[in-house]
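Here the complex is missing one protein chain, while the rest keep their positions.
Then we have chain A:
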């Protein structure tokens, strides 16, 4: 019917395979009748969303799974129309304010207030409150977060907010203090292996332990990726025997190529080559920060110990500039030139500034 990622996704807290203590705690919270605002955080693919939907089911029953996708249009103060997708059931609503870019404040203010000011109408509902799930909460702008903090307190009787973020560092302290912070850690290799084996058992085929181990290690704690890879491998070679050839995402391979180019040679020609490759990646909709991170990681692997700290320092420096600016390619190239400079100075071990 659908991809394994979807098909074997746990629906209730009991079905979850790892972080059992977390599951019991969430269950207790859901049944206590005193459900707080919650902030789920953890790396991508650890199972935050799954846990959120399981918790919702625990709270409201299977009714939360009757979903409806709407497109809502908001008008920004500058008369621009913002469209965002809203997923909702009778009991909860799920939004991704980052779809609106800089205008996320408008959505927080208008949509959440609108929900907060109406009470639960369905008398048969298990809970008196509705839940708003905010995805990618760490990309909320300062304004939006500020708009959220008062709403969270004021409409506590009608509304609970569940935030989902990769890291808490970009959330302002007032928000964090109003939420119950729940960290969903990435599953360990063993935990992932159990999940993979569970899938194999359900599908009634044999999964060699070394294969599952390899997949789990490659995914590095990203359960979603592991399942996708697993399915890919099953499609490519149905018996899963012999040495597995786990494909990296193509953009990652490409980023590694760029890193190799940078380390191999430092010249204007090389910079132009790297630039063309950056353009190629950007045109494939790969986010520039991810590009910078992946390339920098690879460069760090390849350079001398003494340079590693500098490479990372400048990567961080230019990532900040990239976030402030608009033309990502300028900053990507600036980083490359910087690294090449550093590398040259290091390898020739002379200060060339006197040649200027």
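By our rule, contacts are C-beta pairs under 8 Å (C-beta built on N, C-alpha and C of every residue); 3 or more make two chains touch, one makes a residue touch a chain; residues count from 1.
By definition in this document, contacts and distances are computed from a predicted model.
S.K.: Since a chain is absent, check the UniProt entry for it and pick the matching name: "Ras-related Rab-1A", "Molybdopterin synthase catalytic subunit", "P-loop containing nucleoside triphosphate hydrolase protein" or "Proteasome subunit alpha type".
M.R.: "P-loop containing nucleoside triphosphate hydrolase protein"
S.K.: Could you tell me which of A:28, A:75 or A:203 touches the chain that is not displayed?
M.R.: Going through A:28, A:75 or A:203 one by one, A:203 is the residue touching the chain not shown.
S.K.: Pick out which of A:12, A:76 or A:120 touches the chain that's been left out of the picture.
M.R.: Counting the whole complex, the residue in contact with the absent chain is A:120.
S.K.: In the complete assembly, which of A:68, A:128 or A:313 touches the absent chain?
M.R.: Result: among the candidates, A:68 touches the missing chain.
S.K.: Among the options A:173, A:306 or A:324, which residue touches the chain absent from this view?
M.R.: A:324
S.K.: List every residue of chain A that touches the chain not included in the displayed model.
M.R.: Residues touching the hidden chain, for chain A, are 1-3, 5-7, 9, 44-45, 49-50, 65-69, 85, 87-94, 96, 98, 102, 114-115, 118, 120-122, 130, 135-136, 139, 202-204, 222, 224-225, 228-229, 231-232, 235-238, 245, 247, 249-251, 253-254, 266-269, 271-272, 275-277, 279-287, 290, 318, 321, 324-327, 329-331, 333-334, 337-338, 340-341, 344, 352-353, 355-356.
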